[in-house]
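See below for the structure under consideration.
Every protein chain except one is present and positioned as in the full complex.
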């Protein structure tokens, strides 16, 4: 029997390989999808797969991730209660690429993942696999065996699987182009102050440079296309944004998060580029959208965030919301000037050829607009509310 | 004929006094409501009223403003597209106090305000006056005369009204305990970078202290009641929060705002205390609310913000939303540890006796929870979405 | 000076013509847009315009109204608190056609409408005129003169304007292909039972045929395209739907409506075709949409209804919502069988090639689905809510 393991090289997915052999899978392939995680992790995954006798495949999906997934996160101002959905948006792409690998290199009797039964990723990965490789059975070995982390380590030691680093890891880390999540250990206590050592992408505000960095981000149809005068493709601009925002202490996120199965957990993220680019995008969007449009866009954004958090990338509502969003993004063209300084991020100015802003109308020192005509609108404002007050007073 | 002017002492309200005399009001009273604006403004209002022969009344509403209005803004995480509604929440109280003054010191033939016909305050003030002093006619002299700022100055000079300072003012300022707004002049250009001089309450991040300030904010039933170990009443705690947050460069807000009559304008605010206290409140609320409750609270908060922006404080929906909010706030008790540093604000930890957080459930190294039982939930996740994908593929 | 009157031939617009002459307009044109109102009204408008010396234009917009406006109302399940927006969706088209006429037959110094200052139509008509004929001034004579109905009649008699019918009319009627509204007089009292005489399009349930009518409505991409086996274009199908539904006592609507300026009014409508077609559309949509998609579509529908009620047809949010809706409608293909009988309307069955329905999954007598795998989902259901209950019980 042949299995394809969606392989990160970490503890959870590594122990799946010997465990699969035990239940009768003799030919095991592994696939690692590069969405911007550390090169060391990618190399280590290849090495471990080889040690465990698996046929390893590496797929570079960074350009696609940047231009189709991160760009959607920008257009929808990705925000799930403060979290820019960094892990969430990568899972559907990993699942799609793994499914495609399963279809090209197979036939396989199973696609295997290492997600636990408490987390969100099981939903995201399995939905993606079912969507893109409908016929192939899915095995979730860690969940099926109900293994804790300690039990996984004990098993790995017993069978001699290569998990050295994982053993001593205190935190559980996930990393891609759009951000880095750190959880587990003492961080689970909502009142435990995160130690400086958990951060890799961002300087602490105190250690950030003493001089502010100012930059102008140029957008075309909702997508950042240049920083100051330098044109870049999506992958380049996100990489660059991560670097400059991280350098200036921007993008640390510490929140209580409600997982899909109803668990409340404390999560720490570093998403410097996401925070910088989304802040700029929001500022520009506020210049080109009408008031009621902007208000409803916020409702749509929240719905999209919820859907993406649950891993339903590509489902019918996802398509419908994308059509709504695209109708607005075609106008989100212009520039936003930002200041980055020791953890604080400030919009200094924004300009757009599509601005719904009229200086003549807005100015208090212009009388093309006849103020006195507003009397009726003011007098009828809250008409029913006043009737209600009258009724209350009578009682 | 007798008129009561809702009087700030600024240009708009000062020119109303001679203008009222011209249209036949011979007895003019003025009322200034102290909601935390600068003492100099309050003193100047009294002086100008006296110069103009008005019978002046000063009402100190700071305690009521803090404990009933700012506290509601905290409970509802006041946020109108980034703006904590500082001016908006003061207007209903000013109108109520002015209405009460009109009823006590009257009878008056008119209550007079100086709001222009382009802004939001005309709606807020008039609704409050109609609510609390239903019988008394309202006059909006600036709007009725369709005066621009320059025309007001010219008129004041002609009649000799005392507006010295106003004449040279470049920015239009509004200030109360909950924040300070700065608008007008070059700031109207969305791409003009705000000069340092417009800020009075907040140090610039660069000039803020080099050492971070850490503090713990204690909440009882949704209301901050102590800072570190010092118990304070609402007025004290907001005043203190303004001071420490402002000192550390926190609370500058620069946004595009959509006014009630549909105008898009650029607004600058300084709301250091509001930003600090609401951030802490949000962090605590996220610990004690269930996921779907938290999501709907965000919908309610947005509706409240919209209602309050439009000045409908005390209307029927306002009451209904308040009942909803109170049902949650009774649980929002606990402490939040914050770090303030050069414009950046970080939550370091949060704790509550009402936390909906279970360490045993959340931990990845605990197997009281049988992960394998989750299989069905994962398999059925997105069931209809997958049916949809099948249908698309068939075509 | 030349004026173009948006002319229905009724009292409000008829008195505008002599009133315009009085204020200096010497060349008056009239334009009547046929959106399905009674032919007698159209003929009477032409006759009166001629009597009053106006240059009359008639524009037949019925096909466009059916295929672009009514069809949108079907796709969005048009429902503003029970009202299928019959008058509301016609106003933007009337304004557009009048604006186009103004541009072709002008130049005009003003476009004139007869809407009063209490209603919604002033907003709808003027927005449409400003949108499609931006340069031309708008005059709202009835509103400017603050005329009541009695005053209009008195004026018409004085100047000898032809308003015979209008004078004796008890109700104020508006009629187009999508429905008929009846208001005014005693009907304003929310507790007054509408007399049978106000209805023209619908038989009373008691007078409807004793035999039910069954019919199958076929949809293609959200639009009804055939009834039973008869293919029809949008205009034909709506006309036919009005006839059969009206014949069977379907489509009478009696509601409290909240006008744009905050007035609550009682409104009566007859919209037989709209009720029939929207009911069928809803039934089909419920078969082809995923649960969360359907829930959000209801939010979008409500937003669209609100926007259209306010006359903002074609505004930016309108475009965005239309993009969302189109993404769903392309799947709304299939058939719905309906029964019409004495005022009751029943869906008997629905079928679609895009149904997200799986008989195997839904059946209780099929065990391809392993029920026992659901345990975890059930056990974790309401996890945070139960934690909350524990906390409450401890207190």
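By letter and in written order, the chains are A, B and C; residue numbering begins at 1 in each of them.
The rule is simple: a contact is a pair of C-beta atoms (placed from the backbone, for glycine too) under 8 Å apart; a residue touches a chain by one contact, two chains touch by 3 or more.
Since we're looking at a predicted model, the values are computed, not measured.
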Of the residues listed, B:145, B:180, B:282 or B:381, which one is in contact with the missing chain? B:381
From C:158, C:295 or C:330, the answer for touching the chain not displayed is C:295
Full-complex contact with the absent chain, from C:39, C:146 or C:168: C:146
Hidden partner chain, touching residue among A:326, A:348 or A:377: A:377
On chain B, residues whose C-beta touches the chain left out of the figure: 117, 258, 261-264, 289-290, 292-293, 296-297, 299, 303, 307, 315-317, 319-324, 326-328, 331, 376, 380-384
I need the residue numbers on chain A that touch the omitted chain, in ascending order. 290-291, 353-354, 356-358, 361, 370-377, 379-380, 383-385, 387-388, 391
Interface with the undisplayed chain - residues on chain C: 81, 116-118, 122-123, 126-127, 130-131, 134, 140, 142-151, 172, 184, 188-194, 205-206, 212, 249, 252, 254-256, 258, 261-266, 283, 286-287, 290-291, 294-295, 298, 302, 306, 310-312, 314-316, 337, 341-344, 346-351, 355-359, 361-367, 369-375, 377-379, 381-382, 384-386, 388-390
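Following the convention adopted for this analysis, only the chains that are shown with their structure count from here on.
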Maximum inter-chain contact count - chain pair: A-B
Between chain C and chain A, distance of the C-alpha-averaged centres to the nearest whole Å: 42
Can you work out the whole-Å distance between the CA centroids of chain A and chain B? 32
Which chain C residues sit where two or more other chains touch them? 290, 376, 380, 383-384
